[in-house]
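Structure below; questions to follow.
A single protein chain has been removed from this complex, and every other one stays in its place.
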Amino acid sequence: MIAVSLADNLLTAPLVAFVVALIATLLRFEVRLPEALYPILSTFLLLAIGIKGGKALADSSIGDLWGPLLAALALGIVTPLIAFAAMRTLGRFHVVDAAALAAHYGSVSAVTFTVVLTTLDAREIGFEGYMAGLLAVLEIIGIVVALFLARKSSDGSGWKSALGEVVRGRSIALLVAGLLIGAIVGAERLAPTDPLFSGLFPGVLALFLIEMGVTAAERLRDIRSTGVRLVLLGIAIPLVNGVLGALTGKVAGLSTGGIAVMATLAASASYIAAPAAVRIALPKANPSLYITASLGVTFPFNLTVGIPIYIALAQAIS
Amino acid sequence: MIAVSLADNLLTAPLVAFVVALIATLLRFEVRLPEALYPILSTFLLLAIGIKGGKALADSSIGDLWGPLLAALALGIVTPLIAFAAMRTLGRFHVVDAAALAAHYGSVSAVTFTVVLTTLDAREIGFEGYMAGLLAVLEIIGIVVALFLARKSSDGSGWKSALGEVVRGRSIALLVAGLLIGAIVGAERLAPTDPLFSGLFPGVLALFLIEMGVTAAERLRDIRSTGVRLVLLGIAIPLVNGVLGALTGKVAGLSTGGIAVMATLAASASYIAAPAAVRIALPKANPSLYITASLGVTFPFNLTVGIPIYIALAQAIS
Amino acid sequence: MIAVSLADNLLTAPLVAFVVALIATLLRFEVRLPEALYPILSTFLLLAIGIKGGKALADSSIGDLWGPLLAALALGIVTPLIAFAAMRTLGRFHVVDAAALAAHYGSVSAVTFTVVLTTLDAREIGFEGYMAGLLAVLEIIGIVVALFLARKSSDGSGWKSALGEVVRGRSIALLVAGLLIGAIVGAERLAPTDPLFSGLFPGVLALFLIEMGVTAAERLRDIRSTGVRLVLLGIAIPLVNGVLGALTGKVAGLSTGGIAVMATLAASASYIAAPAAVRIALPKANPSLYITASLGVTFPFNLTVGIPIYIALAQAIS
Amino acid sequence: MNTVNRQLVTVIAESVIEQKLVDDVKNCGAKGYSVGHVRGEGQTGGRALDITGSSIRLETVVTEEVAERILRVLAEKYFDRYAVVAWVTPVVVARPNRF
Amino acid sequence: MNTVNRQLVTVIAESVIEQKLVDDVKNCGAKGYSVGHVRGEGQTGGRALDITGSSIRLETVVTEEVAERILRVLAEKYFDRYAVVAWVTPVVVARPNRF
Partner (left out) sequence: MNTVNRQLVTVIAESVIEQKLVDDVKNCGAKGYSVGHVRGEGQTGGRALDITGSSIRLETVVTEEVAERILRVLAEKYFDRYAVVAWVTPVVVARPNRF
């Protein structure tokens, strides 16, 4: 029975696609997707997540949303602080590098979010549909807080334009556009578009994780130079933040699935919005550190080990 | 009831996607689709429209086609002349600019065509399936007539190669290829390809209109410099041509849906084939004028206000 | 009845798409797909073929696989030798060119393979699902054997890196990644991804063959310069290899459909993996020769005439 | 290494005229050329033209005589009609007969 | 053909700073520029940056004065912070007022 449940957790299409691509790349096989496909798939995923969330938002009453929204705000402030403190004290990284890393752990990974949703779907655990809205909120706040920590080290102009970059940038803008389209048009009138945005979703996710596997493998190669501290913290921080996210979700009154999603959001690290913002605002931070931590360590950890833990935790406390 | 019908007209996925993207872009949010996606989506739409039309053509007898074909020819000659006269006299534009604008209003917009089809489908109003064939005819003739008007201002070589550009160019060629594939293979043998070409169609259209919303917003910013005359004519000309199209469709014996489609074709302005042809044949015409008129004014007007009017008109006279 | 069967063979969507695009291109119409789409479609096809085959492999016992695997190995050695001998003696080509051509005829075309599967599906003839595994094996061996024939004419370094190129290159790597994903995840857990990888498959194949039609037309224009011998051998070699493939498949105990697939694999010529490998290992071979033969002659021949023959042959001997 | 002097002519132009431009460059005597894609800004503010595709960047290494001929053709047929910009750089090449 | 001398400044930079760079180049007095995409390797080993997009290649033909100004701004604001590389080539152009 444990074996079955392990298989349920690990033998899903997205996860196997990720691991196969990761190993293939380490063995120097060329499974990278065509260059033009990566932005297309990520655009599709963001819009589709948004549209799905928007449909659910249209069915929610504002009253239901306050609790989870406040919970997300709190997590958006606390998780980067935890990451910053850990990276500064335990990791002994320079303040600029610690802030850069904090921006990544304070923000979220839309793909990790998507994988937890798919996993919950597969295991028939329900969750609140409006979580995609929280994704958008959490994606921004964590970066703002972290950049604030390092505002002295940042360029004067860089700080402002980095914020603009995140808020107006593609990943937030597409997600929010999807939310609006979903909420305004509504499930019924959106039905003709379902074969694209719902039907293809799991397949596109699997495809996207092939590309992520390749990129993660390339980051893994850099781990030797970035050191073992970064690996340990890249596992410890998501665990701490994940527990925090689960507790916050419980307090906010979420369902079992909702708690699992909240935990995953808190645990996940950004590798799209945060790197771009950090590169502009904190050019002196070392990109090898934060990209390797986020993409080479935390992302694979959450996908394979983290998400099953967060779901089990959610089931235990709800 | 009027509210319901307004919602039916305006709260469709493609239209909301267009408006959300347009407003987001005006607010400087980055919702533009990846560069590589635009040509992919337009290729898909042209082929899918063609295949759908081709299947319908295979079921039509040649006898049914003569009337609508002659109607399309007549519209292809008259609508650019109307646009030219209006732009020259009311708009007081230079002859070259008036001819350039006339080429756009004489030709058609495949996306506007697609939106009227989707709207008719959603409201369960039937139409003749072979209209996609008329789309191909109308796309060409209007440009030819308009370039003829300005043949003195055109380069000797430009005139010829511009025609070649239009007739052999991607937008006509893909549409006709689709028509042939649809007509030769037939609905039954095409069934395995339906999940792609039919199933994804409404979703792809919504996606495409996000990109169109972005582009239209960028054109809107230029309206200040092109003047209010252009805006007024960009609304008046489609209304006049739309009425003409509806009447011509009625005379040609089309159904209610067919009349609405014919009106929309006549009213719509090209923004793919015409700009390319005009740029080659009439390099001295000002691109800001014709692209802003077609894409910044007439396209959004037809999408939001025009199409509901043309449908109402078709219902009134049929 | 013969007419019906001809229509069954020839009026399928992929084949008509190919022929329409080929003729349109010869008439200088621009039906080429957007540049970015070609690698996306080929990636999709390779992964989807792999996943489908992987699911079937998961259901096969190792014992069933030995026969077909040995048969594929034998064909991978014999078919390039036959091509080499024919090109050298009958074609009187230089040894380097003959070896280059042999690499193409020894390897396989994934698209031709896909078309025979689709045709068998449409005609409801069953086949062994694990044939995609043999595709991967055959794609490599034929190239290795052919490059070995010309090892003296090859660069020292070129020979090795060309092999690496083939084995680790995108077409094998993606196919094998798909096989692994399919075999590990299994049909049941892959069901959510079916709308993408199974549902869209026939449509994507039709789309891909539009691009192939364009490329084949461009190669056809070169036929005048490469000569009639190449055309005759480009038809004779697949026929000979196809018969050999059918007989080998029969000996290996395959079903009717399996025999037809094996014949098609043996008959088909590579135009992706082989050209890249040959270009690196045998830079002095003339690319016009091998690309025209493979893409301009053998590919269209197999699609229109060859595959129906191989299926008929399979039905006759099984 | 036996090298000679040649001229590299670089032309940025809107993409609709690519074919015309390539034909003219070959007619001027260029034995080869390369084309890539760029986007940009200039005086005519090509933004409105974006809908017809991004700009192209054509490069051709030619003799001084051919370079002058190309510049003359650009001036006559393109400069006042299309969004076209061009410049010439001296280069050194290894195989004289190829350019 | 009436020609004058100008300088072609070529800048390779990571793509996140494209907008900043374009603004600075225009502020230095460039009347136009073109941007394309490249990938590459250098000292800072930009591989980790790939996730934020491939590099850009910006070209601008300007007067000697403007070229010097651009190089100075690059040195002050970019060289020690971002993966940026630049070089200057003398070029000949046909329409002096355009550059």
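Side notes on the structure shown:
As written, the chains take the letters A, B, C, D and E, and residue 1 is the first residue of each chain.
Convention: contacts are C-beta pairs under 8 Å (C-beta built on N, C-alpha and C of every residue); 3 or more make two chains touch, one makes a residue touch a chain.
Because the structure is a prediction, the values reported are computed rather than measured.
Even with one chain removed from view, chain C keeps its contact list with that chain: residues 157, 161, 165, 215, 218-219, 222, 271-272, 275-276, 279-280, 283-284, 287-288, 291-292, 295. Seen across the whole complex, the unshown chain contacts chain E at 12, 36-43, 55, 57, 68, 71-72, 74-75, 79, 85-90. By the touch rule set out above, chain D reaches the unshown chain at residues 1, 3, 6, 8, 22, 26, 31-36, 59, 61, 89-95, 98.
The rule is short, and it goes like this: only the chains that are shown with their structure count from here on.
Listed by label, the chains touching chain A and chain D alike are B, E.
The most distant chain from chain E, with centres taken as the mean of CA atoms, is C. Different-residue interface: chain A and chain B share under half of the residue numbers found at their contact.
Computed from the mean C-alpha positions, the centre of chain B lies at a distance of 41 Å from the centre of chain C. Distance from the chain C centre to the chain E centre is 46 Å, each centre being the mean of its Cα atoms.
Within chain B, contacts with two or more other chains are made by residues 36, 40, 195, 199-200.
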